[in-house]
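Encoded as structure tokens, here's the structure I'll be asking about.
A single protein chain has been omitted; all remaining protein chains appear in their positions.
Chain IDs A and B follow the sequence of writing; residue 1 opens each chain.
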Amino acid sequence: MTATAETGAPLLAVDGLVAEYRSARSVVDAIARRNSHVVHAVDDVSFTLRRGEMLGLVGESGCGKTTTAQTVLRLIEPVAGSIKFGGEDITHLDQRQLRRLRQQMQLVYQDPYESLNPRYRVRQVIEEPLRIHGIGNRQTRTQMVNEALARVELNPPSLFADRFPHELSGGQRQRVAIAASLVVKPELFVADEPVSMLDVSVRAGIMELLRTLCREDGMAVLIIAHDLAMVAHCAQRIAVMYLGRIVELGPTRQVLSNPQHPYTKALCAVAPRREPATSPGQVTLLGGEVADASAIPVGCRFHPRCPIADEGCQATDPRLHMVPDSDVQHEVACLKAP
Amino acid sequence: MNAPLLEVRDLNVWFRADDGSRVHAVRGVSFTLDAAERAGLVGESGCGKSTTVLALLGLLPPTAEFSGEVLLNGTDIMAEGEDSVQSARWTEMAMVFQGAMNAFNPVRRVGSQIVEVLRVRAGLSKQAAQDRARELFELVGIPKDRVRRYPHEFSGGMRQRAAIALALACEPKVLLADEPTTALDVMVQAQIVELLRRLCEEQGLALLMVSHDLPLIAQVCTNLNVMYAGEIIERGPVADLYRSPAHPYTRLLLAATPDIVDITELVSIKGAPPALSRPITGCPFRPRCDKAFDRCENESPVLKTVAEHRMAACHLNDKVPSDPPVKVNP
Partner (left out) sequence: MFPEVAPNAVEPEGVVIPAEPEPAELVTGKRASTSSFAVVARAVRHSPSAMTGLIILVVLILIALLAPLIAPYNVNVQVGKPFTHPSGGHLLGLDDGGYDVFSLLMWGLRVSLLVGFAATFVASGVGSVVGIVAGYFGGAWDSVLMRITDYFLVIPALPLMISVADIWGPSLFHTIVVIGVLSWTVTALVVRAQARTVKERVYVKRERSIGASHRWVISHHVLPQLVPLIVANTVLNISYAIFLETALAFLGLGDPNLVSLGTMIQHAFLASAVVQGAWWAIVPPGVLVAVIILACSLFGRAIEDAFNPRLRAANLGARSFTRIRVSKDTS
């Protein structure tokens, strides 16, 4: 188990990923079974993730972050691009081979109130992945369940193992979901907005747990979030997404203290601060709403809302390029950034 | 000193559960709201903040019982029950509900729903109501021609603006907002919050905003009430509160709130709020407090003044132990 985050090849390497949702545009289409309405949810996304590293994927709703996570795990089929997991190309594996691989990549969902079967006791929920993958026997599985419960700080395990989900609080339920994912000892952990439905006072506990898993167990963690501040506290690297494309990528401190892309700058500016601003309204708010992913603007997809866009931005679609003068890998996709 | 516009005295709300037990959701809440004042009601899930605001307009479900007084311009609007509240609803005090995006009838045009309110409550003629609806849209920043659109043609942020327009229809003096920005994106949240602040300033409205989001509410409100387990446990001007909280819960809550620039070690508060179906002895926050001492076990702290314009319900603020009157809990 590697302890440092930097050694070796990345565990997960995503390159040029494209995913779309198709639906019928009108009644005529529906009858003719022509799905011509395409939502370009993920449009050429590339990033890497190493063991022991936490990467935060942030953006507003509709930017494609959840779709990216689901596509990386092949829960949604990519239309183009490649996904390499542990050096192996998994983009075109069939379902049977994938099922075997799922033990290594686990997903924790946003809604702790819906993600556990209400008729299953905690013990059964956590044991199920073990039974599905044929790990251990009755005795060893009980042992593993208790270990997982202890790992997520639900102590004493025997007290929690027999409960039903509705007898637990939201934070406890989310811990159970994490335990159920941990029990098969995955290498990649994807958390889709794990704390957004929880109270503020319990969020830090869950995030700290994820950070510990990352640091101590050397897991690679991909965290989807819309809360920049929470990601700032926990993730080493951050990727900002807009309309299906990563517009800025780099170490968290670097990106948030010196944002290069106008969208990142806007997100940082509207992020509420613990200390109330002395004069509210000093921030120029970004006008309009998030554009429709089925009608992506030509050229730079951000240009309709961008405060510094010019004619060049309406014509050319920028690619990620390195920010000069930074000794760390800080990339941005903006024509106006140096 | 003018009399406050809205005064709530000793509000208590109980809910009756299926098995007959009662949940004491709001416990003796009292506060005042002056004209053009923007106050916030902050707390986490289950603390009773939404219930409090719903109670002010008499919008509690049939399983609820309540006691206390709600004085609007000196008159208790709850005195005659539904009849007295009905006349105050929307014309004096209006509300933007949680999940207001789903508050519109999906098969009717948005404009016609506002027109309906104007004709029924404000007695306007059809033409006058339609004009006023267009005015309201402009006020909240929606293009006037959208009046004839259906709710599904609006984005989330626009629907929220429409809900605010609906609330302002009869020119109330008090605007209650129950988590008006939940389920909206950060950018849109900032827009809505800015809109609320501007509207209240321009129209001289008093605003009572409920939220669980501490930093967000600081952008709108000047005064804050912090609720925990059905009670108000701290009150004061926003800046003072954030800089030097007088109650451990407020302090811990602030420490648990991440900040994008000031990256410090985040705190989480262990445990959970107390069950409100049983009477609480001593301080309700004691099991989770990091500074609890022996007095907190049996004596329930009273909300009292600890500094100018600052109130808190915590024994730690008492300099002289023999001072405070004891509130006895049955």
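We adopt the following convention: contacts are C-beta pairs under 8 Å (C-beta built on N, C-alpha and C of every residue); 3 or more make two chains touch, one makes a residue touch a chain.
Remember, it's a predicted structure, so these values are computed and weren't measured experimentally.
Here the missing chain is touched by one residue of A:Thr66, A:Gln106 or A:Thr252, and it is A:Gln106. From the options B:Thr52, B:Gln98 or B:Asn317, the residue with contact to the unseen chain in the full assembly is B:Gln98. Across A:Ala13, A:Leu168, A:Ala293 or A:Ala333, the single residue that touches the chain missing here is A:Leu168. Contact with the omitted chain, checked across B:Val53, B:Met78, B:Leu254 or B:Cys296, is made by B:Met78.
Of the residues in chain A, those that touch the hidden partner chain are 60-62, 73, 75, 98-103, 106-107, 109, 111, 113-119, 128-129, 132-133, 159-160, 163-164, 166-170, 172, 180-181, 193, 196-197, 226.
Here is the rule we go by: only the chains that are shown with their structure count from here on.
By the touch criterion stated above, chain B contacts chain A in their complex at residues 44-45, 155, 157-158, 185-191, 194, 197, 212-216, 218-219, 238-239, 242-243, 252-254, 256-263, 266-270, 272. Chain A contributes residues 60-61, 169-170, 199-208, 226-230, 232-233, 253, 256-257, 266-268, 270-277, 280-281, 283, 285-286, 289-290 to its touches with chain B in the complex.
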